[in-house]
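Got a structure for you, questions after.
Every protein chain but one is kept in place in this view of the complex.
So that you can tell them apart, the chains are marked A, B, C, D and E in the order they are listed, and the count of residues begins at 1 in each.
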Amino acid sequence: MKNPATLAAAVCLGALMTPVPSQAQLFTTPREQMIELTAQNPFERFPDGRPKVPDALIERARGLSAEEVWTILPKEGFRSQYADGFRILHPDRKLVGRAFTLQFMPARPDLDAALSAQQQAKGQGRLYNQYAIDMLQPGDVLVVDLFGKKVDGTIVGDNLFYYVMKATHSGGLVVDGSVRDLDGISEIDMPAYFRSVDPTPIGNVMLTGINIPIRIGGVTVMPGDLVVGDREGVYFIPPQEVKDVLDRADETHVHDEWTKKKFDEGRYKSSEIYGSPTDPKLKQEYQEYLKKRLEEIRRKRDSH
Amino acid sequence: MKNPATLAAAVCLGALMTPVPSQAQLFTTPREQMIELTAQNPFERFPDGRPKVPDALIERARGLSAEEVWTILPKEGFRSQYADGFRILHPDRKLVGRAFTLQFMPARPDLDAALSAQQQAKGQGRLYNQYAIDMLQPGDVLVVDLFGKKVDGTIVGDNLFYYVMKATHSGGLVVDGSVRDLDGISEIDMPAYFRSVDPTPIGNVMLTGINIPIRIGGVTVMPGDLVVGDREGVYFIPPQEVKDVLDRADETHVHDEWTKKKFDEGRYKSSEIYGSPTDPKLKQEYQEYLKKRLEEIRRKRDSH
Amino acid sequence: MKNPATLAAAVCLGALMTPVPSQAQLFTTPREQMIELTAQNPFERFPDGRPKVPDALIERARGLSAEEVWTILPKEGFRSQYADGFRILHPDRKLVGRAFTLQFMPARPDLDAALSAQQQAKGQGRLYNQYAIDMLQPGDVLVVDLFGKKVDGTIVGDNLFYYVMKATHSGGLVVDGSVRDLDGISEIDMPAYFRSVDPTPIGNVMLTGINIPIRIGGVTVMPGDLVVGDREGVYFIPPQEVKDVLDRADETHVHDEWTKKKFDEGRYKSSEIYGSPTDPKLKQEYQEYLKKRLEEIRRKRDSH
Amino acid sequence: MKNPATLAAAVCLGALMTPVPSQAQLFTTPREQMIELTAQNPFERFPDGRPKVPDALIERARGLSAEEVWTILPKEGFRSQYADGFRILHPDRKLVGRAFTLQFMPARPDLDAALSAQQQAKGQGRLYNQYAIDMLQPGDVLVVDLFGKKVDGTIVGDNLFYYVMKATHSGGLVVDGSVRDLDGISEIDMPAYFRSVDPTPIGNVMLTGINIPIRIGGVTVMPGDLVVGDREGVYFIPPQEVKDVLDRADETHVHDEWTKKKFDEGRYKSSEIYGSPTDPKLKQEYQEYLKKRLEEIRRKRDSH
Amino acid sequence: MKNPATLAAAVCLGALMTPVPSQAQLFTTPREQMIELTAQNPFERFPDGRPKVPDALIERARGLSAEEVWTILPKEGFRSQYADGFRILHPDRKLVGRAFTLQFMPARPDLDAALSAQQQAKGQGRLYNQYAIDMLQPGDVLVVDLFGKKVDGTIVGDNLFYYVMKATHSGGLVVDGSVRDLDGISEIDMPAYFRSVDPTPIGNVMLTGINIPIRIGGVTVMPGDLVVGDREGVYFIPPQEVKDVLDRADETHVHDEWTKKKFDEGRYKSSEIYGSPTDPKLKQEYQEYLKKRLEEIRRKRDSH
Partner (left out) sequence: MKNPATLAAAVCLGALMTPVPSQAQLFTTPREQMIELTAQNPFERFPDGRPKVPDALIERARGLSAEEVWTILPKEGFRSQYADGFRILHPDRKLVGRAFTLQFMPARPDLDAALSAQQQAKGQGRLYNQYAIDMLQPGDVLVVDLFGKKVDGTIVGDNLFYYVMKATHSGGLVVDGSVRDLDGISEIDMPAYFRSVDPTPIGNVMLTGINIPIRIGGVTVMPGDLVVGDREGVYFIPPQEVKDVLDRADETHVHDEWTKKKFDEGRYKSSEIYGSPTDPKLKQEYQEYLKKRLEEIRRKRDSH
């Protein structure tokens, strides 16, 4: 419900901060560099080089819990890929998608002027946050570093939130900052994670990066990371780890299924069943159950 | 679910703090003074001089969002009329009504004695918070400065909350303090904004003002302000600004309607539409749409 | 959804008890000592000496509010039996049951070794939190001091939460620490109060007490206390106070009933009715109503 | 080090909030009303009615500790006269003096206009904080409610701080708000208690009361209260309690003297001496010591 | 400056919480149990079994920094022996001594009565905190769990602080709670670490343990731990780790000495010297310097 005329005046945009030679493209990581920085990506890429986790894996990831991601990532050396402390728009709705990253910094008129000059030299006008939002793809999650800003730190109101929903096919939003129009946004069916809500429009900041590595809380987020959010928080999974995480989650799902079944029988104490049966016979029963169920799951998955 | 006998003993009441000559009426702003202090009020007044925003505008205000208020007030010099950080009882229900203000301060027996003496000299007994609550009118929102107090800072439990609901016709409650009986209150259909919840009854405070200017967070609230709360926070709108805010909101509603319609067509980027179309033809289309819809809205409104 | 193999390795258990002679049983308060420490308990006891508030009183306690407990306990000298500041899993569902207490402390390998040696000398293995959870009884509420720990402070994930639900017949959980698997837990019908949520499993702590007095926030909780939680917080009621609290609550319920009825009539101000009628005739009307209704309530209760 | 031209423009002043009839003097509690509100004051008064604790008692109060005030006030019903959480400018220097109170509220242009009109009708100009500061007397402590405001909440910079020091003869400052120019202020020898420091000048607030009852943290401060601050926090002592507090402190000083002497002898455990000797002979020894020393102290005091 | 008569009435004492059979000594870990729990202690013990780190090592520990302790403990599995977030009384004075531990819990009259009965059955009176303070030895540091309590959580005022200083020979105080009489305490030459300061005396708590394992922040503290505090925080070093920590610190001191010497020469970059020289010749020079200096240090130490 943003008033149509105020944004352009209120927001200070167009600035670039990052140490790129002036002949380089200003806001995006060039394709070659993107490929080098995400060299371990096992999947296809978008035209700009951003890793593209396949749609099928995105679908499978809807069944993931944060705990299942935790089981794999720290062992692989990724100890800081989880962020929480967000207000969550629709806690019942899982967030899954590919990270599309934006970085903002506090505004400075000298930098703003320098960068506008560079933009104009390339024949482009001043940059707005819509410029970045126009680049979103289906399956994307918009991930924004607004350094926790509340007042003047609202990345979208309900109009742009609606647009992001349309453009990403309800992919989602994670912002280390705020949103406006909570009443309006609440009626739109897209998962969103934000720090706070404020009636002010975005202002006194500069857009300084599109699809560059950014920081959200204690996490370095890369463009193309698989973003998975539940009602606890958000995991940013490097593309090369996605397959392992999902396969291991299948096992955990079966383990949970079997454990609850056993608890329901009422014959076992928790220490006899959880985390792994103490009785060798039970252990074998579980191993056979696991094998059978994993096969069923894979068969069912392949048949789709 | 307050135990019937404890409140009277537990609460220290009856005190007045504000610098009024002893011959003046003790707790309320005298009618003349109220009129002077709210000289810009364009509407009728209650018998005590408090501005009375018309019922029809209160109804229209149910469609307001915090952002739409923000669009007008700071431009008019009202930069500090928004308060948030509340727990909200029924986030789905909009709060709208006229401010009825109460002020409490920490208890001091010497002041309490002095003020009780003044009350008795006027033939009135000690003052309780019920004394003030008895004065509520339909359409009022009870706005209370309890300086953020949690323990012993509970303005109402479920019995008095029920009474306030009846008296104000579900107007509402905003308290910079706490409430009791959250389970009981949750079943009553009236919007409420509070800082916290505690099982203790109100105590160790003095009622020091009825319908005087008070402070809620960073806002100076005047009796008669239009109180508008959504799931983000609460705006206190001076009566003389209400009409402008509402008229501008009509335009914003139409703008949102049109913007979403255009996004739904799927032919435009967000930067081509939001906040104002870049293409002159689209701009004209929007202007015509706006004009037509505003007329429809006004016609529909007038027909009621 | 805990991965089956990680817990045993991640958690440091086997723990340290409080200063008991080495010939004493390590983790539980011996029956005699339990009886001495809870000497005022008027009810039966579990085999280990823990007071057993009768099932019928537990049922009656489902109608209690925190305010009704507050009315009695401070007067009896129990000024610190209320804890709040929790995240509440199912705010609509009342928590009622008998306290089963656990205490954890930060891990130290030297103490861990000393206590494991003691355990082995008694022919018992290392201790896990499941060891304690296996001891839960129907009607119990698991109350855990994990000193507010978030990361590595998760007492249960969804598997063990499910087991606790089964074992206690949906008794409940209060933990001054965290839980995992919030998505999974949310689907299980048992009330739970916790400080935070984290994807990590429990770790870097020692289990140091089972059914000993523990501290939750500002409350000393005794095994066998009646635990009552609503959407505000949790009260820990000593067994000897339970009957008084419940009887007084009956009166309050009738008082609320009558008060609302009077408010509904619309003929009285709040100050004439609340907390006790000012008019002698009304007062008498209330007294008669109270007497009649209390008799009805008791009759109905006895008939069950 | 305030730049000479910016303050007038930046600060919104001149407003009055409190519910006084327009014919009354605007910002100060009229003398009669002041006398009624502080009816228990046993001392002389300033011309405006403000209680004037005698200089001799102010001098004696330099030896007070917060604990000694605590010993008396709660017993007399004053349970909320202590405020802490301040940054303290010169922790080694005791703060003692008579409260001179100011109240600010968030600015609103409509009130500001109404009050300016009232001022002009009385032939007075707009009001600045200097207007109030000009009224300070030797021995005063300036006590200011700026509702904890940091940015734009700086009551003084080093120039006005210097002036306050001169005017109050180093009386002191307590502000629930901020100050500017910490480097400059640090060189001036006057005790000061503030919440924070900021480079901005005061702004976006209205001066709404001079020598009215105000709130500092959880304390209601009355003009004329004896303000006593040490490196812990600040006590606001009602004039009628000052004598008792000081007399009791004499006893405590002697008690401390004797207790340390006994500890120095090295023959007694702490439980035999503190808080009161257990041995009847020691008790008598103490009583005699106390009597003798109190006489000496009073004699010495009278001889001055 | 505690008033002599108030403490006994205000404090609720005498209670014991921990699960010991009633025939056991109530508040202290029995000697045998203490020896089992601290089985790895390589040093002598106090008569009650508490490890006694030798005076000579305490002296050496005055040169330790928190970083030097960090270098050893986590490697040995002690990952949680550091606590910070304290206000520090004399930041320039190192804290070193043997832990003497106290535990308090929130008061409950039923437990208090039960434990007083047990004490009386043993022919002992009610217990005060002085009872514990009387047991302090030279070289002790009093370490107290008061669960962060501020109001009513003051372990000592200046009189008892003075006594503790005398009894421990200026050993020191660490309290997860508050102190009173900061002005008075500031003049006494003993290091102290506390969370806050308040004018109230200790109250509404029970003394529940003397020389039992306690928790300070995230640390499990054992009686006899070597307590080392600097202007950052406090380390609690298990006795069996003390020698290693100190020997390694000698090396670090020499390393620092040499590193600064090299930096002073101005010929090397930081990366060539720190943490270890890159040039083999420099490396050798350092190794020889280290050997020589360590010998000097040991020789000098032995000669004392």
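Some notes on this structure:
Note that contacts are C-beta pairs under 8 Å (C-beta built on N, C-alpha and C of every residue); 3 or more make two chains touch, one makes a residue touch a chain.
What you see is a predicted model, and the numbers here were worked out from it, not measured in a lab.
Taking the complete complex into account, the chain left out of view touches A, D, E. From the options D:P42, D:G77 or D:P199, the residue with contact to the chain not on display is D:P199. Among D:D92, D:D183 or D:D279, only D:D183 touches the chain left out of the display. Touch with the chain omitted from the figure is made, among A:Q137, A:S170 or A:N204, by A:N204. Chain D meets the missing chain through residues 1-8, 128, 130-131, 133-134, 157-160, 162-163, 166-167, 180-184, 186, 197-201.
Chain A residues in contact with the hidden partner, per the touch definition given at the top, are 17-22, 24, 28-30, 32-34, 36-40, 76-81, 105-111, 113-115, 117-118, 147, 149, 204, 206, 208-209, 211-213, 215, 218-220, 222, 238, 240. Listed here are the chain E residues that touch the chain not shown: 65-71, 82, 84, 94, 230-233, 235, 248-249, 251-253, 255-256, 259-260, 263-264, 266, 269-271, 274-276.
Convention: only the chains that are shown with their structure count from here on.
Superposition on CA atoms relates chain B and chain C by a rotation of 120 degrees, given as a multiple of 5.
The greatest centre-to-centre distance from chain C, using averaged C-alpha positions, is reached by D. Of all residue numbers used at the contact between chain D and chain E, under half are used by both chains, marking a mostly different-residue interface. Taking the options B-D, C-E or A-B in turn, the interface that duplicates A-C in more than half of its contact pairs by residue number is A-B. Separating the CA-averaged centres of chain C and chain E is a span of 34 Å. One simple way to say how far apart two chains are is to compare their mean CA positions; for chain A and chain E this gives 45 Å. For chain E, the set of residues that touch two or more other chains is empty.
Arrangement of the chains shown, judged by which pairs touch: an irregular graph that fits none of the line, ring, star or complete shapes. Every pair of chains that touch is listed here: A-B, A-C, B-C, B-D, C-E, D-E.
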